[in-house]
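The complex is shown incomplete by one protein chain, all other protein chains being positioned as in the whole.
Labels A, B and C are assigned to the chains in the order they are written; within every chain, residues are numbered from 1.
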């Protein structure tokens, strides 16, 4: 399985709306259908944020439970990865769906940074907030994931974030196999260059699994660079709405299909869901 | 002046006390004497935090003014660099000494991160706070430094922090010559390794001046690695209390003297203050 | 022209035969037709070795002259780059076609190394020779190219090869704009990894133009990695006979077409020949 690459699909996120991109799913049924399209096109992992039916973010267990049911109906073996991020929501409300649903994975933000958007055209910042994840918060979420048997997908926006794993490993609350996401290109974090990706990968604890998450226009370059290094990749409407040719994607399936083509162009093959579970040492359904 | 290295001395900081290290200066007179020792031993830049006579931090203009006078009496040409960092103090109080005294340089924190201390022995964190420097704060301090004609010394704790300079350059409020400090080894930021230092240096805008600031025990290694790359260095009781042989330093002069020895061992020469002013394009006193 | 990538096509080489790949051109007419297919598919530079009509290598001026005429008939503006490499041939015979035809570019090998092929299956070496290019040879070829007004395309198989340019620059016989080819994946030289490509690029003199040449199966990965860095690329039957999907290429045009697709997938556009001439500061035909 040496030449296999695991594709994640980030199906919906919280920011983009159907006004911006009609393919973005809101309801549990829509999310499940998008999940199916992504899996059919080559994805193995589905990263999901809950939404209300009007597209606003949802954080309640009930919505997550309906998503869980719908997704498992259409994609019974898919690796499910729920968001735990939110602004203005209590920690308890960010983690309760993990307790309740015990997904395969959940996102764990590994450090603090500025999270900003700057417009060179207008010479001003459009977002400018401090993305605050002190160790006590990381520890809180990690221990709840451990209790749920959920694998933390460690989201790292800069070099320091990767190394923030070290005290957690030393404390015995973070254990291998390690699952890292290298997020490239957020202003405030490490920029999306191949040189930076090579550096980030060089910093990982030995034997770690990793994927690249490229934000915005440079996503396809980061995806390509990661594949050339044998790394895993994430695409999906949460990260980037556009196909390589600049057209808006009509579904997550379109984006995953492009990713699969790129994987094959570079001499690799996307994993099946089953293979991804074996590689990542996640529970494999018995036949 | 190709083989010249500029040494900064961080004379006092805010954290360490005379209980920990008797050499730490508190009063303006003490700070000036330590500055003189540092300059005599090879330093060109003095990085200074104000203290009350009992060692507690001081933020008032009056204390800074007394420091300014005392230091200039003993070290008339020294490049003076004042801290602007503080916790629980208003922005205005962090910058008013720059307005008032128009020093050559002042420290400008370039991004946010966790700032933590972890004890492997006790398996717990001793500090764990979010060091928050959103762009609006960076912009605030930068514009006030510009008004004062003070060169911003950009303190970068991770790769993203270096690139946070880019929108500021694009807005036209940050102009060359650029002065970067690469701070290595704070938990939450980039670790103190030679590989990481090489990476940080590769990220700088072309033509930047840079120095390394290594925190704690690995300081001497980072200083040596920087010198091998022709970079500038900072030592001083703010960063590290110990001599290479493990003894506590009795003064900033001792630490600078060790740094000068290391600079010469590796085939370079410390600048005179006058040379440092020329290299950094800071005002040179007319004779 | 910031988002433009120059594609070179290495049309024929000397090793591969029509028994291995029926698309390989031998005669001047065949080479010109393959050149046309490559240019039509997005290439701007044609790298050419002469062949006898039976496929054996040719080194005589007459054959090169016929190639020159045929290629210019079909591709009047194409940037022409002739090989100067050969084993068992005098230096004079390796350079006389450059004197005679004054092509835009010619390949200049920049250092020595083992040039080997190892079979893991048979646990033995199939080729094992010392590729010897001492400085006196490099100087000889370079001075003859200078006389012909031909741009040296510096072929670098390892890090030292790049730096071998330094004494030549110092002697004043090598002048900007510099044109580097980073050849990755020959056993004896630097392996074909993205990390190594990043390192090689970091070593180039400022303002250099560079392309990657990946040998064999890893070519498409090196091509992709180079594009993500904004570098130029070379494909063609000399370097690799296979399409990304593993099928044998039926012509250089097929390979260039795939390269063009990859360039566009990653957000760049191949140059026209005219744009490539402008970027590289090569003579532009007046309209």
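The rule we apply is simple: contacts are C-beta pairs under 8 Å (C-beta built on N, C-alpha and C of every residue); 3 or more make two chains touch, one makes a residue touch a chain.
All values reported here derive from a predicted model rather than from experimental measurement.
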Interface partners of the hidden chain - shown chains only, full complex considered: B, C
Of C:8, C:44, C:83 or C:196, the residue in touch with the unshown chain: C:196
Residue in contact with the excluded chain [from C:91, C:159 or C:250]: C:159
For chain C, the residues touching the chain missing from this view: 111-114, 116, 118, 120, 123-125, 128-136, 157-160, 163-164, 167, 170-172, 187-191, 195-196, 199, 202-203
Positions on chain B where the hidden chain makes contact: 193-195, 198, 202, 217-218, 220-222, 224-225, 227-229, 244-245, 258, 262, 264-267
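Operating definition for what follows: only the chains that are shown with their structure count from here on.
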Mean-CA-position distance for chain B and chain A (Å): 38
Inter-chain centre distance, chain A versus chain C - centres from mean C-alpha coordinates, in Å: 40
Interface hub residues of chain B, defined as touching at least two other chains: 202
